[in-house]
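Yeah, one chain of the complex is gone here, protein chain that is, but the others are all in their spots.
The letters A and B name the chains in turn, as written, and every chain counts its residues from 1.
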Amino acid sequence: MRKKILATLLSTAMVLGVLSGCAGTTTGTTASEAPAEAKEEAAADTATDAAASTSDFSGEDPQLEKEFHILSIWAEDNDNGVLINSICKSYQEVNPNFKYEYELVSSDDLRQKVATLVASNDLPDMFVYESGKPIVDLIEAGQVADIGAMLSEIGSTDYVTPSATSLLETLSGTDTIYDLPLGLNVEGFWYNKALFEEAGIEKAPETWDEFEEDLQKLSDAGIQPLSCGAADKWGATRLINAYTVRSLGADAMKNAAEGTTSYTDEGYVKAAAKIQEWANKGYFGEGVNTVDMNTAGSMLMTGKAAIFYNGSWFASNLNDTTANAAGEDGIGFFNIPVVDPSVSAADAYSMNCGNILCLSQAKTDEATKWFVKYFVEHLGDVAMETQGSIKGYTYSAQASDMSGYTQLVLDEIGKAQSAFTWYEATMGSELSDAAQNNVQMLLSGEMTPEDYMQSIQDAADMAAN
Amino acid sequence: MSEKTKRGISSVIIKIVILIICIVDIYPIFWMLTASLKQQYEWSAHPAYALPDGFYWQNFVDAWTRGHMSVFFKNSLVYTLVSLIFIVIFSVTVGFAVTKMQWKGKKFVADYFQLGIMVPVATALIPLFQIYNRSGLYNKSGSLIISYVAFGLSLSIYLVTGYLRSFPDEIMEAAVIDGCGIYKLMYYVVVPLMKNAIVTVLVLQFFFKWNDLLFSMTFVSSTDLKTVQTGLMYFSDEFGSKNWGAIFASVSMSILPMLLLYTILNKTIIEGMTAGAVKG
Partner (left out) sequence: MKRVLGNKGAVTLFVVPALFLYSIIVVLPVLWSFYYSFFSGSPGLKWEFSGINNYIKLFSDKNFLNSLLVNLKYIGIVMIGQVGGGLLMALMFKFWLKKFKNVVRTIVFFPVVLPTVAVGQLFAKIYEIQPNYGLLNSLLSAIGLSSLVQPWIGQASTALGALEVMDIWTGIGFHSIILYGALLDIPDDVIEAGRIDGCNGWNLFKYILAPLLRPMIITCLVFSFSGTVKLFESALALTNGGPGNATRSLSMYMYSVAFTYNKVGYGSVIAIFIFLLCITGSRIINLFDKKESYY
């Protein structure tokens, strides 16, 4: 209780600080080009009309005091961890009063950590989370800030690309976003060009029939056609999703989630049967359930398998010359082949925003908004400059050394006209667990496609009550 | 077949069996060391039991620097040692009180402590987090030490009571006749004779505390306060990509203190484990 009072006092004090700060800048000259001295002078004669402009975020950063706690799943020197830290550090030059703490948990433990924090109303200012159903629970409980509204308040809406925004809105089923993207990825099939040549395949398949013919050709040539990280489960359900969406349309999974169709309907079962058929034909090699995504990826690169389904983030593995035995031009990419272009067109891609960033509703204050403003306005450029990757923000910078694979990914993202989501995106955790756990039974032949889809439907029924 | 050759054959068989047992138990440590020297590509290029192509020390460098091992090592050492001191003190005193001393309710107290062995740790996480959060202990090293001590008590007390069961009353009687009070009795007679039991508790709890990940992940958030096992997380990412070489380098480094401790104390430990309290 005492803590609460203290917090209230503190935040009141902070708001007062904000008021005078803002008023200061706006009474000076207009906006950001104000020369430093002028700003200081203006700040010096403090707030006479303090209340006027709390929500004016167009001026200089008021350098509010803030202890900002970030919960992340990437080490400081890895992937998005680099970007977040680099933004925080450069923001500290703008606002020296901004202090941040960067906490790392493993991605397996993220849910547990967040659940524990939610239980004591102590979510960190900013935290990495999963889009889709998981975030919906937080939204419904009013735990995370409405970022769409915040962006328009701080005038930075345009910095998040429309495609990322609409994808995030779709995923949370809301008309505003409650999360910031940390990636804009397309998914599809990576293939080993040398092995394709060896099997006499001239070009990447475009239709599903061609795809299956190619698989057969590879298999006939004694090459393992597919590597799949079924130990990591999602690597396998993505394949079911590929056929489901291409044969039933982008809304297929959503319809089943909403109950307009059933997971046990024929079309869904057929997709599951397709994957089992491949497993039975030995397309995945032996013991696919013991292979993790990492191994599956290196099997592709070392020429032990010809095709591997993964997202555009896989480019970073391909860029690693010590790991990629196939070399700079040895691996190609093709979008999920089309079953029926009228159901799902060739320029529709499976897309996701990776893990996303949320803001604690309770801890969001003026200082947070200033930081978010800086964050969204700079992340796109920083990501492009340092990693050559697209994160769902506008950018004007150019990557310093763009590898072939990075360029390849950018081109594919550019081709995407519409997006569909992954298999479990619309599923609650129980369903998602059933889908992911049992897919291994499907692959090992210990569960029929009918039973597999039934297990997902059962989980749906169970979750409902 | 003569009796002699029969015995000869069976002795050879036994030797072979024992040799196999030893190999099976040593191999993992050897394997882990070789694994920690492998480069990433070797994991798919060669079978896992193959020797590394070369000595890729970079894994250890990565583990030490990227995995913040120097900080984590120090933290783990401090937490573990401090909590061990308390665990030993508490388990010896409580263990003695519930077995040898005479007071009402001691059976109940012993049972009450024994229940703790049964508690699934994950159950306690959310309530404990709230306790620490409200008392301001969250993200303090204190929260970890307290949890380690409390969750180490049940098993330690159970072990100590086990040893004290066979502790001869005559020695204590003799000491009391010589004029020892309870505290002197504890300090000069009971504790020295329980050396082996204490070492057992120490070592077992050392292993448990040193390997803890769940508590350190839940109750502290600053990188400065985290423990050795947390270091492993620096080498895997959201899409299941793992840098196995560096992971095993971290593991190798993290078991080093345990192996050292074990090698130094192994005679005492084995004697302690073998309930030899009476033989002293």
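The working rule: a residue touches a chain if its C-beta (ideal position, glycine included) is under 8 Å from a C-beta of that chain, and two chains touch if they have at least 3 such contacts.
Everything numeric in this text was worked out from a predicted model, so none of it was measured.
Note on the chain not shown: across the whole complex it touches A, B.
Summary of contacts with the chain left out: across A:H69, A:K233, A:K274 or A:H378, the touching residue is A:K233. The residue from A:L182, A:V291 or A:V372 that touches the chain not shown here is A:V291. Shown as candidates are A:E65, A:E101, A:D137 or A:E210; the residue that touches the absent chain is A:D137.
For subunit B, the residues touching the chain absent from view are 11, 14, 17-18, 21-22, 24-26, 28-29, 31-32, 44, 46-49, 90-91, 93-94, 96-103, 106-107, 109-110, 112-113, 115-124, 126-128, 131, 146-147, 149-151, 153-154, 157, 161-162, 165-166, 172-173, 176, 180-183, 185, 207, 211, 229, 232, 244, 247-248, 251, 254-255, 258-259, 262-263, 266-267, 269-271, 273-276, 278-279. Contact between subunit A and the unshown chain involves residues 111-112, 115-116, 118-121, 137-138, 140-141, 143, 230-231, 233, 285-291, 295, 298-299, 302, 304, 428-430, 433, 437-438, 440-441, 443-444, 446-447, 458, 462-463.
Everything below uses one rule, namely that only the chains that are shown with their structure count from here on.
Subunit A and subunit B have CA centres that are 39 Å apart.
Contact residues of subunit B toward subunit A in the complex are 39-41, 43-45, 66, 125-126, 129-130, 133-134, 136, 138, 217-218, 221-223, 230, 233-234, 236-242. Listed in rising order, the residues of subunit A touching subunit B in the complex are 3, 69, 71, 73-75, 77-79, 101-107, 109, 112-113, 115-117, 119-120, 122, 124, 229, 231-232, 235, 292-295, 297-299, 302, 304, 310-311, 313, 317, 320, 322-323, 325, 354-355.
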